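This is the structure I want to talk about, given as structure tokens.
Of the protein chains in this complex, one is absent; all others appear in place.
Think of it as A and B in the order they're written, each chain with its own count starting at 1.
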Amino acid sequence: MTVQPLLSVRHLTTEFQLAGKQIARALEDVSFDVMPGKTIGLVGESGCGKTTTLMSIMRLLPASGRITSGNVYFNGIDLLTLSEHEMRAHRWKEMSIIFQGAMNALNPVMKIGDQIREAILLHNLMPRNAAEQRVGELLELVGIPRLRRDLYPHQYSGGMRQRAMIAMALACSPDLLFADEPTTALDVMIQAQVLELLKEIQKKLGLAIVLVTHDLGVVAEMCDDVVVMYGGKVAEYGSAELVYNQPQHPYTQRLLEAFPDLSRSIDSSTDLATIPGTPPRLNALPPGCRFSPRCHKSMEICTQIAPDLIAQNTAGNAQHLAACHLLNKLEIKNS
Amino acid sequence: MSRRDFLLRKFLLSLVTIFVVIVINFMLFRVLPGDPVRSVIGRNVRISAETQQALREQFGLDKPIFPDQFIDTIGQWAQGNLGISWSLRRPVSEVLMSKLGNTVLLIGLGQVLAIFLGVTLGLLAGWKRKTAIDVGALTFSLVAWAIPTFWLGIIFLAAGSAWFGLPTAGIMSPENTGKPLMTILPDLARHLFLPTLTLTILYLGEYMLIMRSSILEVLSEDYILTAKAKGMSDWQVLWRHALRNAMLPIVTLIALNLGFTVSGAIYIETVFSYDGLGKLFQTALVKQDYPLLQGAFLLLAVSVIIANMAADILYAVLDPRVKES
Partner (left out) sequence: MNENWALFKRNLFEFWKAFRRNKLGLLGGFLVLTAILAATFAPLLTPYAPTEVIRDVNGRGLTFAPPSVHAPLGTDDAGRDIWSQLIYGARVSLAVGFLAGFIAMFIGSLFGILAGYFGGRIDNLLMRVTDVLLVIPDLPLMLVLVATLRQMDLHVSPLVVLVFVIGLLYWTSTARLIRSQVLTIKERQYVARSRAIGAGHVHIIRKHILPQIMPLIVANTVLIISTAILIESGLAFLGLGDPTQPSWGAMLNFAFDRSAVTNGAWWFYLPPGFAIVWVTLGCVLLGNVLEDMLNPRLTAHHLESNQNMIAIQKREGE
């Protein structure tokens, strides 16, 4: 019997209304699956649609955002067909989210413990005193002494705030945790601790994690699967092992070259390759493949026709897809 | 900054401001032409040169202005001795105290109504940005800002008395003075209605604008998104997370607005012949009753400064970020 995916995103397309009636297509045809208890990484430079993907799934887009097509199946239910009222019951109880800056994501005038308890009480999971008990347990789970529940966010250190945020995210025992650049704002030392904590918690509670990051090192350490995004589209998608060892898309290859390999010692002075240029503005997307203006392997067809995701031959049932004309050469020649 | 430092700083600032007010008041007292003895005994009292000299010595007016007279004056003021009103021939402090209650009643009513309505409407306007409520609220506050206080008062006075038969002056009908409060309440309300309405409309716009921009700022914060992600409805987010954060600037504004409120009281009490400090101030101005004018200025300024400090303390209590470093 095959395991059903917990979250299944299908052909998700999201647009933003810009000033002057311009439309920016922030996501186009994004599809991926999240298996129960596994971690999937969403990788790419800033502005490539990672956060928009999370916000579309949780239906928390700003007023200018619009999901124009696609499905988001969660445990088989299409979240996009629910009413806002029904959707609210799913949020946090089944899928919660950790934001990049915990300082801003926590209410500055509310005690940490109260903010955690609020989530539990909101979904009527248990009576007040039991919820209070659970707040203590959650704080201890993330390594914060119970007594600190009465402190305010500004009295916590940066790392502690992110831990508190994680405790809050776990409050309703969700099946899925979105982590939007959970370590970006932290010191390197603390980053490692927070990631370690996430791993530990996943092992203990068995929840699935969608990790948004631009740090490939983090992905290598944490993820089972990877979605590489560029300009609002999926460039490459597959198991972390395959994407790392046999990157197919030139963008993934460049990204991997641009990041220091964790297995190498840090002081080895390897030159880090950088990708020239900047990601495209979403209201001025290039025709054809969106990466073509920056691609070192760009061909004529790349500037005209957008490539489809093509499945790669893999051993077993591991998946590996990439969207690049290079992988399609034979077909083009034959046709 | 620790909470203690914050409060200490505010306290020192208040002291400095009170000192500045005292210096201004003292200096204005001295630059007036004529013998300062007059300011103590009144302008039109005939006295002989010897008596005048004796009085000069008695009040220390023959001593140097600074520091002797200055320190002496502060001492007098501190004891509540603000001189004798020229026009009323009564001690200034006594006159002031007799009018204080009426003004506090008027300002208090106007402020409470304006704050309540302004905060509510501002909240709605910011939340439902760019809807009819928002546009209406913005237009209203813009026009309210551009209308001179006293002119609005005059219009209400004219319309209220002509069309609704409302009284045009005073705080109660003359035959009601001295009767128990309960029996004259309807009469009191009829007299207070127009001045309170004018005050409320004027301050409403300001509170509405500030609340609107405050709530707009708060609602674009990340913790609002967190609250929504928790599964809260918009109302729950507003009530539990946005309101308290958005109210913080309002607390400061209420304090800063007290000076503005005093201006309103002067205009409105003048228009409605309402027997309070504002009307007194205007009378003193017209009659060039300087001891009364300066006494009233001192009282108004010091009250506003102290109220401001109170608001700062309240702010420190409400915002935990001020509590510790």
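FYI, a contact is a pair of C-beta atoms (placed from the backbone, for glycine too) under 8 Å apart; a residue touches a chain by one contact, two chains touch by 3 or more.
Keep in mind the model is a prediction, meaning the values are calculated, not measured.
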Contact residue for the chain not shown (choose from A:I67, A:A235 or A:L321): A:I67
Sole contact to the chain not displayed, among B:L8, B:A54, B:L185 or B:V286: B:V286
Which of B:R129, B:R190 or B:R321 contacts the chain that the document leaves out: B:R129
Touching residues on subunit B - with respect to the absent chain: 13-14, 16-17, 20-21, 24-25, 28, 31-33, 126-129, 142-143, 145-151, 154-155, 157-158, 161-162, 168, 213, 216-217, 219-221, 224-225, 228, 234, 237-238, 242, 256, 258-260, 262-263, 266-267, 270-271, 281-282, 285-286, 288, 290, 293-294, 296-297, 300-301, 304-305, 308
On subunit A, residues whose C-beta touches the chain left out of the figure: 59-70, 80-81
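In this text, only the chains that are shown with their structure count from here on.
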Between subunit B and subunit A, distance of the C-alpha-averaged centres to the nearest whole Å: 54
Contact set on subunit B toward subunit A in their complex: 221-223, 225-233, 236, 240-241, 244-245, 248, 318-321, 323-324
Residues of subunit A defined as touching subunit B within the complex: 58, 60, 88-93, 96-97, 99, 101, 104-110, 118-119, 122-123, 152, 154-155
